[in-house]
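The complex appears here without one of its protein chains, the remainder shown in place.
And now, chain A:
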Amino acid sequence: MIKIARLFLALVLVFLYLPIIVMAAMGFNASPLYALPFDFTTHWYQELAGNGRLIEAGWNSIWLAVLTAVIATALGTLAALALWRRTFRGRSILRILLLPPIAIPWLITGTAMLVFFFWTGIGRGLHAMLIGHVALAIPYVVLVVGTGLQTLRADLEEAAMSLGSTPIHAFFRVTLPLLLPSIVGAALFAFAVSLDQFVISYFLSVPGMTTLPVEIYSAIRKGFTPEINAISTILLVASMIIILGFARFARPGGIGERS
């Protein structure tokens, strides 16, 4: 049984990583038509360095993802604190309402946002994308931080208050440090949701002001070169470093559990 399971897991990993490895390798292959034999070159990376459109789209994506992560994490953490640590009317309804946006197809959310932003005069552009991405990311943040809060005993804050902490001091000295792994995890989630986002970005982008996924999509339609592989590889490596860094940082049980 265990052998079969291991084999299965190995297959899953192969199917996950093999296409990515091929994609990255082709960025270093001289043929613009992805033809073999493999002939190593850094030509496409040099080309990329001169491709203003792709680079600008790449920076747009990164800035958007960073801003989304910061804003969504701040708002989502506050929401999680309210939803799990305070009692108020309609709390359970609000908690339930958080879940459907995760399951609603992005195409529908995107259309709805496009119409709504048009009617409210927000329009399209990077600012509209930011609003859209933040709205998309908040439910993930609330869920991740909320789960972290549930594993954190409420009496820790009470203990701090019994020793003379004001509620705010208790929050910053006790709750926040213990919640930090969850908050960092949530921020990464929000970052990934934004960086990955295509449908909503596509709907809300204006020509000349787009994100990398949208730019890659239009490049593919026009016929593309291994430059796309090059920029994809750069992004891939960057996000792998972030994720692996986080995995080291947030061991189970949080930073408080590290020796």
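Just so we're on the same page, a residue touches a chain if its C-beta (ideal position, glycine included) is under 8 Å from a C-beta of that chain, and two chains touch if they have at least 3 such contacts; residues count from 1.
Please note the rule applied: contacts and distances are computed from a predicted model.
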- For the chain that's not shown, choose its UniProt protein name out of "RNA polymerase sigma-70 factor (ECF subfamily)", "ABC transporter ATP-binding protein", "Sarcosine oxidase subunit alpha" or "VWFA domain-containing protein". "ABC transporter ATP-binding protein"
- Hidden partner chain, touching residue among A:19, A:177 or A:245: A:177
- Message: Using the document's contact rule, name the residues of chain A that touch the chain not shown here.
- Response: 153, 155-156, 158-167, 169, 174, 177-178, 254-257, 259
